[in-house]
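Moving on, here comes chain A:
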Amino acid sequence: MATEISHLLARRPILLALVLMAALILTVACSSDGDGSASENSGSSDESGELVIYSGRSESLIDPLIKMFEEATGIDAKVNYAGTGALAATLLEEGDRSPADVFFAQDPGGLGSIIDLAAPLTDDLIGRVPDWARSPDRLWVGVSGRARTVVYNTDKLSPEDLPDTLDGFTDPDWKGRIGWAPTNGSFQSMVTGMRLIWGEDRTRDWLEGIVANEPRVYAKNTPTVAATGAGEVEVGFVNHYYLHRFLAEEGEDFAARNYFLPGGGPGSAVLVTGVAMLKTADNTAQAQIFLDYLLSSDAQKYFAEETYEYPLIDGVAHAELLPELADLKTPDVDVSDLGDLAATQDLLRDVGALP
Partner candidate 1 sequence: MRRKRSEGATTDDIALRCTGVSKTFGTSVAVEEFDIEVKRGQILALVGPSGCGKTTVLRMIAGLEVLDTGRIEIGGELVASTGRHLGPDKRSVGIVFQDYALFPHMTVEANVGYSLGREGRSERVEEVLLLVGLEGLGKRLPSELSGGQQQRVALARTLASKPDVLLLDEPFSNLDAGLRERVRAEIREIVKAAGTTTVFVTHDQQEALFMGDLVGVQVDGRIEQVDVPERVFHRPATNFVARFMGMADFLPVEVVGTRLVTEAGPARAIPGFEPPASLPLQVMARPDDFVLAPSDEGQGVVMDRVFQGWAYTYEVELNSGLRIHCQMPHLLTIEVGQRVLVSLRRDHPQMFFCEGAATPEVPRYNYQT
Partner candidate 2 sequence: MNGPPVTQETRVIGEQLTVVSGTFRISGTLRRLLPHWLRREPLSLWLAAITVAGAASLPVLYLAVRAAESGDSAVDSIFDADTVAILWRSIQLIALVTLGSVLIAVPLAWLTVRTDLPFRRAWAVASVLPLAIPSYVGALAFISAFGPKGLLQGWLEGPFGVERLPDMYGLTGASAVLILLSYPYVFLTVRATLWRLEPEMEEASWSLGRSPWQTFRRVTLPLLYPAIGAGALLVALYTLSDFGAVALLQYDTFTRVIFNEYNSAFNRTAAAALSLVLLGVAVSLILIEASARRRARYYAGANAARRKSRVVTLGRWRIPATIFSGVVTFLALAIPVFVLIYWLGRGINAGESELFDWGAAFTSVRYSIAASVATVIAAVPISVLSVRRPGLLSAGLERFSYVGFAMPGIAVGLGLVFFGIRYATGIYQTVYLLVFAYVVLFLPVAVGSIRASLMQVNPRMEEAAMSLGRTRINAFLTVTVPVIRPGLAAAAIMVFLLTMKELPATLILGPVESRTLATSIWTAAEEAFFARAAAPSLLLVLASAAPMTFLVLRERSNN
């Protein structure tokens, strides 16, 4: 039977071509979740009233929040998940033809790069978060906070063994025991903060001191925390909330905990995720509602309890495991300034932290 069909097809090339095309179109257009047909007109207009969000924050964290939003407001949200850098580049390429309404970024740097595409936000929105957690030109607003911290291996160390500030880690005792991720955006933001607070020279000294201690280099926060828990390194410079992910997945036995530097300084900087409304937005009303929702107590509670980040509005408590934001001895820096990474990268390259 099969051979007969294949002979038939071979003898009649049109037939073969048509069958192949039909197969192609069928596999492509047959949709169960509306990917092919439903979005066919998502060129530059959304008459259907869908809110298009580009999210550099990962789906695993944000999807439940989006669902909550849709339930609460009845608005249909379509989210495009990808890396913040890729999305920023995409937005820039799309220009004024972009179908996106809102850009939800992992860090201020991403927001900074598309600042020309962002539309001004209302006072009400801006006013909900602390001054340091938003763009000075009111073009984006912070949504949740992540504190820089030092994760340490509990099998080998206890809090007393750790220095009060980051300076302490340049001590040669720490040789071979540190892990860091110099290519990571949050780390680079922290170093930018250092440059602002300590000045270029002291920052350079600190970097050279760490480099002299031969730290292990990891690509991101996640492998750094994993390595610390496994004992591959004993301390790591990371964002606070990753630990909780590991605790949730591997249980309380996971041999690492966060150490918030009692001495404060740039090592205790709090970074934010942020959101901007785009000038190209067709559904400005709905975008407003979304931004409003993100800064409402429901969403902020979500960030506090589900992702273990710091809520930024008043009146929402953070997760129990976290110290108070006020106790963090955060340095006095405008978060938006921490987004300018170019000079930091040059410095890192100079000291040999970045190849």
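A quick word on the picks: all candidates are chains of the complex that A comes from, given by their letters.
The rule is short, and it goes like this: a contact is a pair of C-beta atoms (placed from the backbone, for glycine too) under 8 Å apart; a residue touches a chain by one contact, two chains touch by 3 or more; residues count from 1.
Since we're looking at a predicted model, the values are computed, not measured.
Chain A shares a touch in this complex with candidate 2, selected from 1 or 2.
Looking at the complex, you find that chain A touches candidate 2 at residues 10-11, 13-14, 16-18, 20-21, 23-25, 27-30, 32-36, 38-44, 52, 58-61, 78-86, 88-90, 92-95, 97-99, 109-110, 112-113, 183, 185, 188, 216-219, 222-223, 225-227, 230-232, 242, 245-246, 248-251, 341-342, 345, 349, 354-355.
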